[in-house]
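All protein chains but one are shown at their positions in the complex.
In order of appearance the chains are A and B, and numbering begins at 1 in each one.
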Amino acid sequence: MSLSLYVEVLIQGVLSGLVYGLMALGLSVIFGVVRVVNFAHGEFAVLAMYCAFVLFGLAGVDPIIASLPLAVAFFVLGYAMQRGMVQPFVTRPQHEQFILLVGVALVVTNGLLLVFGPESKHVDLPYSFDSYTLGGVLIDKVRVYGAAAALVATAALFAFFRLTPTGTAIRAAADNLTGAAVVGLDVKRLYAITFGLGLACVGAAGAIMMALTDMTPMLAPSLTLLAFTIVIVGGLGSMTGALAGGLLIGVAEAVASLVVSPAIKSMVSFALLVLVLALRPQGLFGKAES
Amino acid sequence: MKAALSFLTPRSTVALMACGVALLVAPFVVDRYTLSIILLSLLGAYLGQAWNILMGYCGLLSLGHALYLGIGAYASAVLFVNYGIGPWASVFVAAALGVAAAAVIGWLGFRFRIEGVYFSLLTIAFAEIARIGFDNWSFVGGAAGFFLPVNAALADQWWNLRGGPFFFYYLALAMAVAALAITAVLRASKLGYAFLAIREDPQAACALGVDINRTRFLALFISAAMTAVGGVYIAFWTNNLFPAQVLDTSKSIDMILAPIVGGLGTLMGPFIGAFLLVPLGSALTDGLRALGLNAPGIKALVYGLMLMAIIGATPNGLWPWLARKLGLEAREP
Partner (left out) sequence: MTAKTGWMIDRRSLLAGASATIAAPAVVRAQAKSLKIALMLPRSGFFAQAGQSCYRGALATPKVLSDLGYNIEIVHIDTESSNDVSRTQAEKAINDGAQCVIGAFESGNTIAIAQVCEQRKVPLVCNVASAPQLTSQGYQFLVRNFMTGPGLVTNGLKLVAEVSKAANMEFKTAVFMHSNDTFGTAQGQAMEKIFPTLNMPFKIVESIAYDPKAQDLSVEVTKVRGINPDLLLIVTRAGDAIKLTRDMVRQKFQPKAIMSPGSPGLYDQEFFDAVGPYADGFIYNLPWFNVKSQMTQALEASFKATNPKNRFDLDGFNAGFTFEALLIAADAFKRAGSGDGETLMKAIKATNIKDHVMIGGPIVFNEKGDNPNIGSASIQNIGQKPTVVYPADVAVAKPILPFPAWQGRK
């Protein structure tokens, strides 16, 4: 096999990895601050995909552009969910949070099944089938656009946490909850904002994914697992980690498909996960728990 | 033995015996549909009990118990079909292989101090690796599945677990009761107290001289072995195995809903949870169909809402609340 094939596959891995990374970022942000593992993460990604699908159907909005309004809408959804539902569970044991979110996942998946049916849905963009050729290397146009949008969204979130007072406050609450409460920060509000931001990532990522692939409600659990793998590899709670994990998993799966067998590519990610857990349980970019 | 029975007050003894008698005579009273629901509930109670030993008593949240179930099921099925070894012998192999898999997870998890949510994700990872591995392992049929012979010639070989519904019903009942007994004995033993000590406060337990890793390993082994035995039952009862069914994460989740809803770390929790959730699922199917609302997906949607409501309303599960209401409360730790 020629070198250009490897280059192509590598690029495909990187481009997909950026979008996965954005989705996983949401999971990581929520856990890092609220300490709740969102077991319905993939389901929300699929919900966002269907929203993008509807927007495209009703108003012809390109899903990649729809990622902005959907990020806002999912922020509101996440804010409301944290306030109305998750907040009482923050101090409760992990398995109870787990059941709650499994319930949410069932409701989302099957609600979508009821409304949209089991057939896979897609959007027809004018450039869906286009590709660039660079020195014998083929690159899908839609994947490049998607990756660029994911990068912008990720950068915006980083900027929010670094540059705004609210972002700084949230980071403070994540580092030292008691301290944050003592200095008078409204922790509940910060939690709600964080959960909102987490879902905003999913909203944007889901919209972008709608441009790249087809979706049925049944695929949600595998997206949840994908997000978990990325986040554990990168470091649960670390933003840089989620991004790096996304890239790593994207590339590893792509390369494994090419050199081993496509059927076992997700096994490679899980093996990577076990390896990381054994050697560096806090993840590649995570902070060791004191 | 006496200590194991200490949870029984006179009143709960009567209640327990009444339930026991009801379950014993059920096959002669109820129709076959109801019987199949009770059977699934018993199976759910058994598997829930096995999982509860690890989570309810030792505080380790495993989200990948389908791994042990699948290993047990496949081991016994392959030994029976390919080597003619019957289930009563292969059940030991199945349990041993389940323990071996648990040993790997335990070694990684405990040695490298993978705790809390990380341990849970480690268990998911292993179960998924096994699922994909079995999907691609042609010796066991891969994703195309593995089938046990169901022909009429074998129909009455109960010693090979080739029996009718009554046989499988009483087997499930016996397993559920055995799991209850094991848990009751365990709970009253020194090991059981060590489990609880670790669940409540690992550091304090360590200070008291409890060997944390050894104790956790034992809890994991007992739980894995019991789950693998459940897998043997599944293999011979369903007669076909697909990695996408028996090793799937959704199976792991299915298994743990009952004990959590029923009440973690309680003896009756897995029973109450299973006997609530399984009939609830069937009642939803029937009820929604009777209402003319048989749109696909609606059942799972309502089921999800009910899960949220139950866990929101009774944080510790149903049993502690129910026991209080019925005056069956004893010294539940």
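List of remarks:
Definition applied: contacts are C-beta pairs under 8 Å (C-beta built on N, C-alpha and C of every residue); 3 or more make two chains touch, one makes a residue touch a chain.
Since we're looking at a predicted model, the values are computed, not measured.
Here one chain is not drawn; of A:67, A:238, A:266 or A:282, the residue touching it is A:266.
Not every partner is drawn; the one left out touches chain B at residues 31-33, 35-37, 40, 135-136, 138, 141-145, 147, 149-153, 164-165, 238-240, 242, 244-245, 282, 285-286, 290, 292, 294, 296-297, 299-300. Residues of chain A that touch the chain left out of the display are 1-2, 5, 8-9, 12-13, 16, 110, 113, 117-120, 122, 124, 128-131, 138, 140, 143, 209, 212-214, 216, 218-219, 222, 253-254, 257-258, 261-266.
Rule of thumb we're sticking to: only the chains that are shown with their structure count from here on.
Rounded to a whole number, the gap between the C-alpha centres of chain A and chain B is 32 angstrom. Against chain B, the residues of chain A that register as touching in their complex are 31, 37, 85, 88, 92, 94-96, 98-100, 102-107, 109-111, 113-114, 118, 217, 221, 225, 228-229, 232, 236, 261, 263-264, 266-267, 270-271, 273-274, 277-279, 281.
If you check the complex, the residues on chain B that touch chain A are 55, 61, 63, 108, 112-114, 116-118, 120-122, 124-126, 128-129, 132-133, 135-136, 249-250, 253, 256-257, 260-261, 264, 295-301, 303-308, 311-312, 315.
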